[in-house]
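Dropping a structure here in structure tokens format, bear with me for questions.
Left out: one protein chain. Kept in place: all the others.
Take a look at chain A:
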Amino acid sequence: MVSGANILLSSLVFSPLLAILVIACIPGRRFAAIKQVGILGTLLPLILAFWMFGLFNYDTSNLQFVERHDWISIPIGLAQTGTVFAFEINYELGVDGISMPLILLTAIIGTLAAVASWQIKKRLKEFFILLHLLLIGMLGVFAADNLFLFFIFFELTLVPMYFLIGIWGYGEREHAANKFLLYNGIGSGIMLLAFIAIFVVMRTLNIDQIAAILTTPDHPVTAALTPTVRFALFMALFVAFAIKLPVFPFHTWMLKVHVQAPPSIVMIHSGILLKMGAYGLLRMGIGFFPEQAYQFSTWLAILGIINVLYGAVLAFVQKDLKMVLAYSSISHMGIVLLGFAAMNSIGFQGAMFQVVSHGFISALLFFLIGVIWDRTQTSMIDDLGGLSKSMPFVSGVFLAGGMASLGLPGMSGFISEFFAFLGLFGRMPVLAAIGALGIVLTAVYLLRAIMRTTFGPTPSRFTGLADAQPMEVIPMVVLLGFIILIGVYPAVLGNPMQQALKTIVPIVTGIGG
């Protein structure tokens, strides 16, 4: 392996620090310089992420780029053997086929969100510092192989988000920020309790080890864990991540965030932060307690269907484009649940594809809403219309993004939707068929929203709008490019995932079959 690869992952996770340091040294009024550094700074994690992806070994299910260092050790008691037992918090990072694509996604969306932040007009210095902090948190969540680290990084995303929404958002930004914090704080609290309980029994915080021990039948350490306790722990983890995903009825906070946060932050929020819920659910919920997840899978499917259909019907009647997309996100995250509920490799792959695919698609759509807002100062559907005339490029990309979102083949949304449903049809065909109604409803609400915005007669006030500028074209083309790449050649995403999914699936199906 290339020398330096042993600290590659840490370098990647903390690489945004460099930009933070540089920006901290630039005087706050030098907007242009801050923007340049803010955007260029995100290229470093991007390059490192692609480098790592290049080195990533597809043929092993083991963690790669592993880093383990002793970090904190608080001696707190004597074990029966007489040795001192210590509360150890180690620094443990590693990636596998599930986290690798998400790290890549994070780096890509991070850069594009920075580009999209060019329209931010106040307190740029703080904005970009917080943005880079957020980036560290997100990268860390996907790289952590330790519950404590995971928790810290998870929390690290909340604080910058709170300020990014509360300071740079629209009208009701403070309300949205508080609501965001309230819900996520509760989620974190539940997650923390579950982590503590797990640690108390397992005596380790290492995610890989915990999963290995918990899924070994009759392992002495886990003898204390009765099925009831396990189920309680699974449910705690499920609720914690369900708030993040979000699952009905925990979803109302994210509506506010989607409407009030600035577009570039919503790109990150909808594109990546929601995905931490899906990731946690797979890695910890299902990874630690496959048996309980299997028992719960019918409920996963039912909750997934509720998300899919409820989100779609509500998206159909919204007046604000942002709300349409917010409910659309709820609907699409339901598909993730459906994929998990399938409890087979096809369903899991569909769910993970959906996580990545929706990341790109929602980032694209929210970016476009930002562009439209920039021209028209509105995102209300009834105020818009006929934009194709003056903004053909933006309107075309908007339609393409909508098509990707409604699962048009040749785009990533189709692959993820198809495999999530295909997986579920293998286990619960009736529920899958009900959920599949969402395929029609998605088309109904997306076409309504997009065609009312871009088709139809052009009002005179919109005849002179400027089409996309070069700085806006870049994110659109890059995002659309990835959406089409995954849609046409899904193996680019599927192959790295194979080995990691192969380790989860037999455990789950071994229980079920």
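Note that a residue touches a chain if its C-beta (ideal position, glycine included) is under 8 Å from a C-beta of that chain, and two chains touch if they have at least 3 such contacts; residues count from 1.
The rule is short, and it goes like this: contacts and distances are computed from a predicted model.
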item	value
Undisplayed chain, where the name is taken from the UniProt record, one of "TonB-dependent receptor", "RNA polymerase sigma-70 factor, ECF subfamily", "Glutamate transport system permease protein" or "NADH-quinone oxidoreductase subunit L"	"NADH-quinone oxidoreductase subunit L"
Contacting the left-out chain in the complete assembly, out of A:Glu155, A:Asp374 or A:Asp467	A:Glu155
Identified contact with the non-displayed chain, of A:Pro227, A:Pro429 or A:Gly481	A:Pro429
Sole residue of A:Leu17, A:Leu43 or A:Leu192 that reaches the chain not shown, by the stated touch rule	A:Leu192
Interface residues of chain A (partner: the chain not displayed)	74-80, 85, 87, 155, 158-159, 162, 177-178, 181-183, 185, 188-189, 192-193, 196-197, 199-200, 248-252, 310, 313-314, 316-318, 344-346, 349, 386, 388-389, 403, 408-410, 414, 418-419, 421-422, 425-426, 429, 432-433, 436-437, 439-440, 443-444, 447-448, 451, 454-458, 490-491, 494-495, 498, 501-502, 505
